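A protein chain is absent from this complex, but the other protein chains hold their places.
Here is chain A:
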Amino acid sequence: MDKITCILCPKGCSIEKKEEGNEIKYIGYGCSRGLEYAKDEFTQPKRILTTTIHVKDGEIEFLPVRTDKPIPKRLLFDAMAILRKIEVTAPVKVGFVVVKNILDTGADVIATRKVNRKSSF
């Protein structure tokens, strides 16, 4: 595919890849982050994964988590399979590392919400 939609912000720039001789050009990006994204998206598409995992003894039962960087799109379901089996124990702080370097992607899975311990009265 020679055309992608940038997903970094709601603007959704449409970016095109053009090869002129042995030079590769990107057209239509709105910012430098968009350019970097386009380069990645054409070679190795990546996504941030967000989901929830079990939390024991917490004031809520499910902890929202995300990868701290985008991971290869083709690994999303493998990562889900790992996260489905994980349980942490409250208290948890925002940024707490739930899984380090998931599937060797270099991304950590971190908590996105603070969970206090369930009060026992």
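We take it that a contact is a pair of C-beta atoms (placed from the backbone, for glycine too) under 8 Å apart; a residue touches a chain by one contact, two chains touch by 3 or more; residues count from 1.
Keep this in mind: contacts and distances are computed from a predicted model.
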| item | value |
| --- | --- |
| Hidden subunit of the complex - UniProt protein name among "FAD-dependent oxidoreductase", "Branched-chain amino acid ABC transporter permease", "Cupredoxin domain-containing protein" or "TldD/PmbA family protein" | "FAD-dependent oxidoreductase" |
| Touching residues on chain A - with respect to the absent chain | 4-10, 12, 47-52, 54, 60-62, 64, 66, 73, 76-77, 80, 94, 112-114 |
